[in-house]
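Only one protein chain is missing; all other protein chains are in place.
Letters are used for the chains, namely A and B, taken in the order the chains are written, and counting of residues starts over at 1 for each.
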Amino acid sequence: MKLGLVIDLDTCVGCHACAVACKQWNTSGTTGPLSDYDAYGKEPSGVWFNRVRHYEVDDFPNSKTINTPMSCMHCEDAACVTVCPTGASYKREEDGIVLVDQSKCMGCNLCAWACPYGARELDEEDGVMKKCTLCVDRIHDKNLPEAERQPACVMTCPSNARHFGDFDDPESNVSTLVRERGGYSMMPELGYEPTNKYLPPRQRPAAPTVERKAATSGESLIGKWMKRQKDAFNNLGKGAR
Amino acid sequence: MHPALSVIFFTVTAGAGYGLLFLLGLLRLLGLAPDISPDQLVAMGLIGLLLVTAGLLSSTLHLANPKNAWRAFTRFRTSWLSREAVFAVAFYPVALLWLACEWFTGNTAATVFFGILMALLAVVVLICTGMIYATLKTIRQWHTALTPVNFVLLGLFPGTLILSVMLAQQGLMFEPMARLVLVLLVIAALVKVIYFYWIGQPAGPTINTALGFTRATVRLLDVGHASDTFHNKEFGYQVDRIRIIWLRGVSIVLAFVLPLLLIGGLLGEVGFGMLLLAVISAYAGVFVERWLFFAEARHVVNLYHGMQRT
Partner (left out) sequence: MSVLPEFENHAEQTVKMTTCYMCACRCGIKVTMEGNEIRFIQGNPDHPVNKGVLCAKGNAGIMKQKSPAKLTQPLVRKAGTARGDGEFEPISWDKALGLLTERLRKIRATDPKRLAFFTGRDQMQALTGFWASQFGTINWAAHGGFCSVNMAAGGLYMTGQSFWEFGDPDWDHAKYFMLWGVAEDHASNPIKIGLEKLKRRGARFVAINPVRTGYQAIADEWIGIRPGTDGLLALSFAHVLLKNEQFDWEFLTRYTNATQLIIDAPGTSQHGLLLRDEAGELQVWNQTSDNVASWTESSHENDVEAALFGEYTTADGVRVKTVMTQLAEKYLSEDYAPEKVAATVGVDAETIERLALEMAHVAFQETITIDTPWTDWTGRHHEKFIGRPVAMHAMRGISAHSNGFQTCRAIHLLQVLLGAVDCPGSHLAKPPFPKHIAPPIKPARAMAPDTPLSSPPLGFPMGPEDLVVDANGEPLRIDKAYSWEAPIANHGMMHMVINNAVKGDPYPIDTLILFMANMSWNSSMNTAEVQDMLREKDEYGDYKLPFIVTSDAFHSEMVNFSDLVLPDTTYLERFDTISMLDRPISEPHAACDSIRQPVVELDRDVRPWQEVLIDIGTRLEFPALTNPDGGAKFKDYKDFITNWEKSPGIGFLAGWRGENGEESMVGAPNPDQWQAYQDNGCFFEHHLPPEQRYYRFANKDYLEWSKSVGFNAHSGPIVMELYSEVLQKFRLAGQGLYDGPQPVHEVDKQRLVQYFDPLPDWYVPLEEQRVDNEQYPFHAVNQRPMFMYHSWDSQNAWLRQIMAQNYLYMNRQRGVKMGIEDLAWVWVESHHGKIRCQVKLMEGCNPDTVWTWNAIGKQSGAWGLSEDAPESQKGFLMNHLISELLPAKDGERGLSNSDPVTGQAAWYDLKVNIYPAAAGETGSYPTFDAVKRLPDMADAPAVLRYHTHEPVNLERSLQDALSRGHLSSGDKR
């Protein structure tokens, strides 16, 4: 099994619901609490596993605003795991989830240095590294209704821009989406083979228009319509206009 | 990257210590220092170990959860940091045994064995330290073979310099040591200059590849957090270009130019005092060099925070 997320940049409106849902679930989750520093003060900050950033591609007036939620990509070749000296960071063999065993981390930050995606954040209060668990404590919890065995971010996403599934199964929702929509990896050149994929904005062809009529003056149009209205009336209910 | 003083002090000081011990062992093994008494040798060895220890202790200061530091020995198979830890710790008994042999037995087979092992380990630790940085593909300024070479050379050069000062103080081996120091200085300086040139070349990921939009300009609109996060604090360190160039100059002058002038006799008669000045200058220069090593490193996460290229 290779569990991960597909994020649809065509429908993500940048609402941050996924980020806050993640915060909410995980602050009482397996690696919680997720500390918040200076929560009501000058520099409010804290530990988040999922952050949404907003970009603009191209220049006005052709610019397109892109919202990108980013969390752990659960890389196939996870450099964060390779560099971890204590064995706290590991990739689960069963499902490919990259986790940090909170009891083993010494807080050296090297995994965060190795991660290109900013997925790991040190909890300064606990002195250990924390990161997206893909809600391992939801997706494998048999006591939750089956429909809810999904990461909190996926369940909450109002614009259905987040999809969770098994990339090893070619027929899974995520594999299908990636195949059909040209799902891609961020910063693939580093070679970490991120599991999470992003769907690019859909490219739409120009919309058809009705044929433009030759210019007639307003008055003559109304005159024409007056002449036509008897026929038009007789055609009522036959889809005339 | 945020230049953490604890890590800078660690790599510079312990590096010099390893360099010192490596050279001390080498001199001994090659029989190039017949005049050094066991007392002198052990004293110099212990000073080297002191440097190493000070550095290593400092390195634990940047750990957020040092009580788990012992676990750093477990991931030897993949982690260069783990390897560094294992070799750094293994270095102690070997170095102490070598010194003991030198002290108690003089030049025996065991002395030679531990001497070789100690010298080897000293270089290996330096290489490991360099590899920790060199394997990070996220930081192109580090992801190069120049990094471990640099770490080894900037351990050997100041280590040798310190050793030469100690020897000079004892009135030993002044001339050959000075020549050796100059050779190492020139090589290390050359490598560093090549490094500076190399990181100046545009390469690596850009904001476009980071996001997958490669056909047009991409600009950050909103970073999505109100204050600095862990990532900004860790990776967001930025120094302006002018200051970098200025500091590069400072580091090269202090680390290489001034010691060259001092040791090369261009500033007056070379003696212990000049050498000591050279040590202080070189140490400060390497310290600045190491600060720059971090400060100039641009992590790819910054691309997501709006940087156009690393």
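The rule we apply is simple: contacts are C-beta pairs under 8 Å (C-beta built on N, C-alpha and C of every residue); 3 or more make two chains touch, one makes a residue touch a chain.
What you see is a predicted model; the values in this text were computed from it and never measured.
The shown chains contacted by the absent chain are A, B, with contact judged over the whole complex. Of the candidate positions A:25, A:117 or A:198, contact with the hidden chain is made by A:25. Residue-level contact of chain B with the missing chain is found at 71, 74-75, 77-78, 219, 221-222, 224-227.
Listed for chain A, the residues touching the missing chain in the whole complex are 1-2, 10-17, 19-21, 23-25, 27-33, 35-46, 48, 54, 56, 58-61, 63-67, 76-78, 81-82, 86-88, 90-96, 99, 101-104, 125, 133, 136-137, 140-141, 143, 147-148, 152, 155-161, 193, 201-202, 204, 207-210, 212-213, 215-216, 218, 221-222, 225-226, 229-230, 232-233, 236-237, 239-241.
Note that only the chains that are shown with their structure count from here on.
Centre-to-centre separation between chain A and chain B, using Cα means, comes to 41 Å.
Across the interface of their complex, chain A is touched by residues 1, 62-69, 71-75, 78-82, 85, 132, 135-139, 205, 209-213, 216-231, 234-235, 299-301, 303-305 of chain B. Against chain B, the residues of chain A that register as touching in their complex are 16, 19, 38, 42-45, 47-48, 51-59, 65-66, 68, 70, 79, 81-88, 103-110, 112-118, 121-122, 124, 126-128, 184-192, 198, 200.
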